[in-house]
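Just one protein chain is left out here, and the rest sit where they should.
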Amino acid sequence: MDPLVLSGLVALFTIIVLFSGVSVAIGLLIVSAGFLIVFDGTRSLELMPEILFGKLDNFALLSIPMFIIMGSSIASTRAGADLYEALERWLTRVPGGLVISNLGACALFAAMSGSSPATCAAIGKMGIPEMRKRGYPDGVAAGSIAAGGTLGILIPPSVTMIVYGIATESSIGRLFLAGVFPGLMLVGLFMVWSLYSTAKSGDRALLNTRAYTWREKFEILPRVIPFLMIIVGVLYSMYGGIATPSETAAVGALLCLLVAMVIYKLWNPRDLWVVLRDSTKESVMILFIIAAAGVFSYMLSSLFITQSIAAWIAELDVNRWWLMAAINVFLLIAGFFLPPVAVILMAAPILLPVIVTAGFDPIWFAVVLTINMEIGLISPPVGLNLYVINGIAPDIPLKTILLGSLPYVACMVLAIFLLCLFPGIATWLPDYVMGAAR
Amino acid sequence: AEELRLSHQWSNQDIRNQVAQMVADEVAAADVDLEIKIFGSQSLFKAREQYTPLSRGQLDMTVLPLSYAGGQQPAYNLTLMPGLVKNHDHAARMNESPFMAALEDKMAEDDVMVLVHGYLAGGFAGKEGCITSPSDIDGLQTRAAGKAFEQMLAGAGASIASMASSEIYNAMQTGVLDAANTSSSSFVSYRIYEQVACYTPASDVALWFMYQPMLMNKSTFEALNEDQQAALLAAAENAQAYYLAEAKKEDAASAEVFRDAGVEIAEMSQADFDAWRALAQETSYARFVEETPDGQALLDLALAVE
């Protein structure tokens, strides 16, 4: 059969199977097995467990549970509240200061956590009720946290950057650095929108928040120091010659657990178990998708689909920016339905050769891809951050959360445009720290 | 047409891909109703996961460092043993020796056969200085390619850090690693020359040779008709000559790349080589004999090749 027709069939069956409500990882295994039996005979079927195991046989994957433990151990403490309270005391004169504080806290927390739902939960638990209490509209309260939480995978460390690095054999250290300025830019855009919308609403209550004395402002600073220490410690370990990025994750996990236990008195075995249970749950879910997506990509390669699509796109001979636009639309749609790791693992082997041939930098593309995935995290039907918000504030209707998130989605789209116009936003820092691109 | 699948881990420009492509092209040109489909760059199987499916008939062909399967057939560890092969011509004589025949018997146990023999060489690179003799590596954090080299370098006082060859660049840049030992082609493709002060390439005497043949599942080969078998063998013979010629060029080419990047190029003297080999005898050779049934006999066969 013509590989392009075959790829259409695979796409169709994948959509049908995944929409049936079966879990994403098992669904990928079902589709792979089906196509392998029909087009490759049973000898490929026999290989499935071996490939599943082999896809996990990679030291860099260690960092996924580690960066998740970092986030969830800190999230189980009052740390998130401390972070945004400190920011709030300092930003009190700014109109809409509370939203700004929450967004800033999300960005800081993202620098300690590799995952978006964890970031969302850590700040949202305190941030959303507080914003609603002070009269912010439900949409703004929920939307800003949903969007701010997505920074978890853009600002390093990032689980999805690790997965991209593994799938494309790119340097994880370089990928992490590439996310820093785009992450800050996105925080900036989110803040500008929040300021604008609060000012426009004209609600005086939001402008006059409580005034804090200088004493109160300085009093809270020591509570922020442990986080700055963790962030600096992780960065030093990663770029200062102590450990590779994958190994650094373990240092970070240990540091965060220690801070949670020593400073926040997280001694109770029951509480510690909750941290571990949540980390295990999220890690195993992600790692199983990685393994199953590995089997799926074996099937695509074995049936020569990957190679044919890449060759087909390369032959299209369209303007490279039209190509980039088409790829973005494709990623956006895929991101609506699938969790980020699944999209990255399924798309990277096909897209990477095309991207490189068209003259785009794979490190830059990782950032564009990640922002696309962030949009997917706050859009239905599979938007992990939406579920987190729903867990924190079950009484806010989904529609309100979505409408509240929409302006922030627009900010992300704008960020992608800015990255296309000024690729240096992503590539300057890694080039500066690690030498010119390879 | 009947279709054979060949998997390997290298990029399109790599000689090992060119060897595979050459066999595929010649077989196609022979018009014997046989097609070889190449899956490069680990697009089908990861590097170390090719031998098992090959031996079970789930993969037809591969181009693979045989020592990757050293955990399954300990005898294969001799194909990446320090100081056993001196230069490329010596390697070519190895391929025709009773030693190789003994290895091919081991492969036959796993239903695997060799189509194209070939060795590639490699060297050492140091972040601060040159590594030529055992004393140079003492106290350095080193990434070595292959278990026997790890044992020998540890014997010289190096500290061994294990990591994928793709991590060498970063690890050297941040200072996690002080020295590395790998193949000439990896040194170039991972751009290690940007991070080191000195490179010791393979030249007249070299320590690091790795056997990387093109292998085929034996039952699959035997199931082909006579014309197909003949076409494959003829293509393989041409490819083997090409492989040897290119392997020789690669070491000099890598030295050129390092020199152009401003890296000092060092050479290993005969005395250095002898010192390494004496060390290897106490460390890696001894461990090999210890953990391999009939290991001494195999080692003697290898050492007997002039």
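Observations
Note that the chains take the letters A and B in the order they are written out, and that residue 1 is the start of every chain.
In this text, a residue touches a chain if its C-beta (ideal position, glycine included) is under 8 Å from a C-beta of that chain, and two chains touch if they have at least 3 such contacts.
Just so we're on the same page, contacts and distances are computed from a predicted model.
You can't see one chain of this complex, but its UniProt record names it "TRAP transporter small permease protein", from the set "Aspartyl/glutamyl-tRNA(Asn/Gln) amidotransferase subunit C", "Protein-methionine-sulfoxide reductase heme-binding subunit MsrQ", "TRAP transporter small permease protein" or "Alpha-D-ribose 1-methylphosphonate 5-phosphate C-P lyase".
Partner chains of the missing chain, restricted to those shown and counted over the full complex, are A, B. From the set A:L18, A:M191 or A:I309, the residue in touch with the chain omitted from the display is A:L18, counting the whole complex. Considering A:S279, A:Q307 or A:T370, the position touching the chain not shown turns out to be A:S279 (whole complex). From the options A:A86, A:A250 or A:A293, the residue with contact to the unseen chain in the full assembly is A:A250. Checked against the full complex, the one of B:E26, B:D60 or B:E150 touching the unshown chain is B:E150. By the touch definition given at the top, chain B reaches the unshown chain through residues 48, 56, 67-72, 77, 139, 141, 147, 150-151, 154, 158-163, 176, 291. Against the chain not displayed here, chain A makes contact via residues 17-27, 29-30, 33, 45-50, 52-53, 56-59, 61-62, 65-66, 69, 237, 242-243, 247, 249-251, 253-254, 257, 273, 276-285, 287-289, 291, 337-339, 380-384, 386-387, 390-391, 398.
One rule holds in what follows: only the chains that are shown with their structure count from here on.
Rounded to whole angstrom units, the spacing between the C-alpha centres of chain A and chain B is 39. Residues of chain A that touch chain B in their complex: 43-44, 46-47, 50-51, 54, 57, 59, 169, 171, 173, 238-245, 298, 301-302, 304, 306-307, 349, 434-435, 438. Put simply, chain B touches chain A in their complex at residues 5, 37, 39, 43-46, 49, 52-53, 56-58, 163-164, 166-167, 169-171, 173-176, 191, 194.
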